[in-house]
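Here the complex is missing a single protein chain, while all its other protein chains stay put.
Should a chain be cited, it is by its letter among A and B, assigned in written order, with residues numbered from 1 in that chain.
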Amino acid sequence: MIEALELSRRFGRQWALRRFSGRFEAGTVSAVVGHNGAGKSTLVGLIAGLLRPTEGALSVLGHDCATGPRPPAVRSGLGVMLHQPYVYPDLSGAENLELVSALYGQPLTSKARHSALHRVGLDKAARRAARTYSRGMLQRLSLARLLVQTDARAWLLDEPATGLDSEGHQLVVELVSELRDSGRAVVMVSHQAALVEALADVSLTLERGRLAS
Amino acid sequence: MKAPQSSLRPVFMPLLLGAALMGVIYFVFAVTPREQQMGEVYKIFYFHVASAMSCLSLFFICAIASIGYLVLRNRKGWGRIATLSDQVAHGLAEIGVLYGAIVLTTGPIWAKPAWGTYWNWEPRLTLLLLTFFLFVGYLVLRAYGQRDEKVKNMASGIAVVGIPAALLTHFAIQLWKGGNHPQVVTGEGGGLADPAMRQGFAMAVGTVALLAIYLVWMRVKTHQMRDEVEMLFLDMSDLEEARR
Partner (left out) sequence: MTAKTIWLILRKDVLIELRTREVLTSMALFAVLIVVVFAFAFSLDETRAKLVGPGIIWVTILFAGTLGLYRLFDRERDHAAMSGLLLAPAGPLAVYIAKVLGLVIFITVTEIIVLPLMLAFIGVPLPLEGIPLFALALLLGVLGFSLVAVLFGGMLASTRLREVLIPIVVYPVVVPVIIGGVKLTGAAMGDGLPGEADNWLRLMAGFDIIYLALCPWVFTRVMVE
């Protein structure tokens, strides 16, 4: 689903990511682990399309994505959950979820919205402005996207359990397992060992921008 | 990598250009006749207009190079040419701003005896001032953003958008002023009556333009060298990694 070959990205005098090769298959959860500054976020940026590789090849959902604008099929087929939740503080949780879902061409029925928010434990806060949410609640709101963006065949998750309590951890484990069971490819970047332990079928370690052997 | 250059080449061009500049200065001050109304101050006109012509050409070519960069940067196999056009655009903008500063300082010196004021919202001068500001913004962005990919894109965007604006501004100010400004070079104002004046002007334009080309070339080489140094750092980190 996602395949990187010798993928490299430089920032000034440093390789943020160097010769990264890897395949992320359907129905598998691949974890990318590493210390701060190991190149995890760069990898996320490259796969998401926010950064352009300096060298190397990248294919996402069968399309060449190393250079040039991405076709809409890739954009809607690849779900991206960045480290910072994509949330407008002045909209309510429900409105934020509706907006994201509509941006991805999937109008949300009120039933689907309700069940998604219920699932992530935000049904009571759904009508409140997102600026009143705690960090953990914002993360839960982001997780609700996993339930509504059903067109996404591959998911890229950057630290999906940030700010969550142990219950939240359990939620992440359940949601990601469901994605895997429905045949989606999941790339999860995290430095939380417990989460990786519980979820990862494959685990890749980055060290100073390189794959550790 | 490249072979070391012969020690003669770096000296040759500066010497040639220096001699040419001296020649032009001599010709302008000793050979061309004194302008009747303005006297010696008029001599600055040769360098003022010559710099202005170079300056606007530099900005214009910078915009073209920037379009080239934006079009080519994502084409497979064109990466090298895209990088080069970005480096060239950067050099052109730098020297363009330098020339703009020359024009904007010599302008008032000439304008005082010619028009009686230090500043006149004359169409070409105004369009030069505005494009100058735009490219100052361009350089500020470049300076603060280092050589980040995004900064290259943004800078190119600024250069591209500036050119139609310059033309429209020229047009707008002509419309605004009703078109009663001196047309020295095109002959309507009758400034370049004497053949020696025309020769001097042509020499000044040519030399100043050559100097601009040389300076841009030097800047481009500097940018390339900087990029090469960065590449060496990257290679070094590769080597270190291989040794581990």
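Here, a contact is a pair of C-beta atoms (placed from the backbone, for glycine too) under 8 Å apart; a residue touches a chain by one contact, two chains touch by 3 or more.
Just so it is clear, the structure is predicted and the values come from calculations on it, not from any experiment.
**Student:** Could you tell which one of A:80, A:172 or A:204 touches the chain left off the display?
**Tutor:** Touches the omitted chain: A:80.
**Student:** With respect to the chain omitted from the figure, which of B:156, B:207 or B:237 is a touching residue?
**Tutor:** Final answer for the missing-chain contact: B:156.
**Student:** Just one of A:48, A:61, A:97 or A:157 touches the chain that is missing; which is it?
**Tutor:** The one listed residue touching the chain not shown is A:48.
**Student:** If you put the missing chain back, which residues of chain B would it touch?
**Tutor:** 70-71, 130-131, 133-134, 136-138, 140-141, 144-145, 149-151, 153-154, 156-158, 160-162, 164-165, 168-169, 171-173, 175-176
**Student:** So which bits of chain A touch the chain we can't see?
**Tutor:** With respect to the unshown chain, the touching residues of chain A are 48-52, 69, 72, 75-76, 80, 82, 84-91, 95, 99-100, 102-105, 129, 138.
Going forward, only the chains that are shown with their structure count from here on.
**Student:** Round to the nearest whole Å and give the separation of the Cα centres of chain A and chain B.
**Tutor:** Distance between chain centres, rounded to whole Å: 47 Å.
**Student:** Sort out for me which residues of chain B touch chain A in the complex.
**Tutor:** Chain B residues touching chain A: 74-76, 146-149, 230, 233-234, 237-238, 241.
**Student:** Using the touch definition from the top, list the residues of chain A that touch chain B in their complex.
**Tutor:** 10-15, 18, 51-52, 67-69, 208, 210
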